[in-house]
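Of the protein chains in this complex, all but one are displayed in their positions.
The block that comes next holds subunit A.
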Amino acid sequence: MKRRKIDLKTLPAKAGNEVEDRLGVATPLRSIINKVFPDHWSFLLGEIALFSFIVLLLTGTFLTLFFEPSLKEVTYDGSYTPLRGVHMSAAYASSLDLSFDVRGGLVMRQMHHWSALVFMAAIIVHMLRIFFTGAYRKPREVNWIIGSLLFWIGFLAGFTGYSLPDDALSGTGLRIASAIMLSIPLIGTWLTSSIFNGEFPGDIIISRFFIAHVLLIPALLVALISVHLALVFKQKHTQWPGPGRTNTNVVGERFFPRYTIKQAGFFMAVAGVIAVLAGALQINPIWLFGPYEAGVVSAASQPDWYVMFLDGSTRLMPAWQINIGIGNGYVIPPIFWPTVVLPGILTTLPLLYPFIEARLNKDNKIHNLLQRPRDVPQRTALGAMAVSFFLVLTLSGGNDVIADKFNISLNAMTWAGRIGLLIVPPIAYWVTYRICLGLQQHDREVLAHGVETGIIRRSPDGRFYEVHQPLGHDHEALPYAGWVVPKKMNRLGALGPALKGFFRPLERPAEAPVSPGHPPVEAAPERREIESKH
């Protein structure tokens, strides 16, 4: 038999040619492969959201294989004894079966829930990065809007998912949601009864939420995420200012292979962290909550963290009810303001923010370079204000747990939240603004006078001077380039590089330079203990 010769070196090229002859993808792929992405850790935060979303899709698909979205009443007969013989909905019973009788079901359920929390948290962290660096400015306003919408759609995905198991906690959440919808003037009753198909809870809500949760909302998320990423490709990624980086170029790594390999590794890391969370930390123990009954409400009933700000705003809202004496009379209940009006403002204001800022600054230019937060103190302070507002509301959402665990009166917590909501954001604004100005000033100072060397020189007449290492020639102040100003001598290469390593140095520290004028220092003689002789 004649052996066929295979030339391994030409094999990839041949295979590539065969593919190209049939599909003709070389030209589009080349431009994708050669796409350049700037490298900075803060550009990877959005990927956390993307990758946790992939984990959500994978684990969620597993869960749908076993979950029964029905409010049909059954008697539990599974392996969790404390609920055996209890009447419950098929949805709750199948969630229990998923947790106790399906192999690997509990860890999948926990991975799904943890990745949902990570997804929402990553969206927030990513949005903060975009906001504080001004990455949403022209031409990227549309992507900012899509990103904000992704948060709210993720919010809906989370809420519908939270409701599906039909345990007592999710039923409590649904009850609150129905109350919120009822509070909307004029349309509230119609809205609620069309969603629940009559009076709460009805017998169809789980089936409806199921379709929303596994089909409609994920489809919307996938579509918006695709557009989001396509726009990043199309508009190119923003970059920090720096040597060789301008508003019209992108400096970074090629999409393939380096960037792709890094991203693949990062996906593994995200999935790994979620798996560790799911394996080590129990989340949403539905078997303790029991089946939903209208009479069952537990202490510490909270929504997931990204909804907790609405719970907080409800807890802080004074009971101000408006009665309107038209016809038979209308009532605007106090819950309308913190749970309908507030989220309404919080949805629309961020969507419009890029345009508001551009209009106020009369700024119509294209911006591909990012701004350091300190360089735009108004925006940074505004962001800090928003964050503190959200934080006060979120903490108030868990104020009963805080009150209980830290031995604080619950009433004091409520009042601290009310007062804090009004005064903490302005304080955060002012403090952030001042910090930004201080950091700016220090940058300019170093550029003008140089880096502190740590050397104090005494002149013959007895005066002391602090010696600075100027950064520019001839003691001229350098212009600020919008990027990190070196502030330590070792950043200038003067004292050798800083030691690498997080907890301990990865390499041996360089030997300290010895002044030639001095004799080398000898090691101290070894000490010996004086022993007494017997």
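Methods note: a contact is a pair of C-beta atoms (placed from the backbone, for glycine too) under 8 Å apart; a residue touches a chain by one contact, two chains touch by 3 or more; residues count from 1.
Heads up, the rule we're going with is that contacts and distances are computed from a predicted model.
J.: Leaving aside the chains you can see, what is the UniProt protein name of the one that's missing? Options: "Cytochrome bc1 complex cytochrome c subunit", "NADH-quinone oxidoreductase subunit H", "V-type ATP synthase beta chain" or "ABC transporter substrate-binding protein".
T.: Per the UniProt record, that chain is "Cytochrome bc1 complex cytochrome c subunit".
J.: Looking at the whole complex, which of A:T246, A:S409 or A:Q441 touches the chain that is not displayed?
T.: A:S409
J.: I'm checking contacts with the chain that's been left out. Which of A:P243, A:G295 or A:G329 qualifies?
T.: Checking the options A:P243, A:G295 or A:G329, the one contacting the hidden chain is A:G295.
J.: Among A:I48, A:L393, A:A416 or A:C436, which residue is in touch with the absent chain?
T.: Residue touching the absent chain, from the options given: A:I48.
J.: Where the complex has a chain not shown, which of A:G265, A:G344 or A:P505 is the residue touching it?
T.: In the complete complex, the chain left out is touched by residue A:G265.
J.: Spell out the interface residues on subunit A facing the chain that's missing from view.
T.: The list for subunit A reads 39-45, 47-48, 81-86, 99-100, 106, 110, 114, 117-118, 121-122, 125, 168-169, 253, 258, 262, 265-266, 269-270, 273-274, 277-285, 288-290, 293, 295-306, 308, 394, 397-398, 400-401, 403-405, 407-412.
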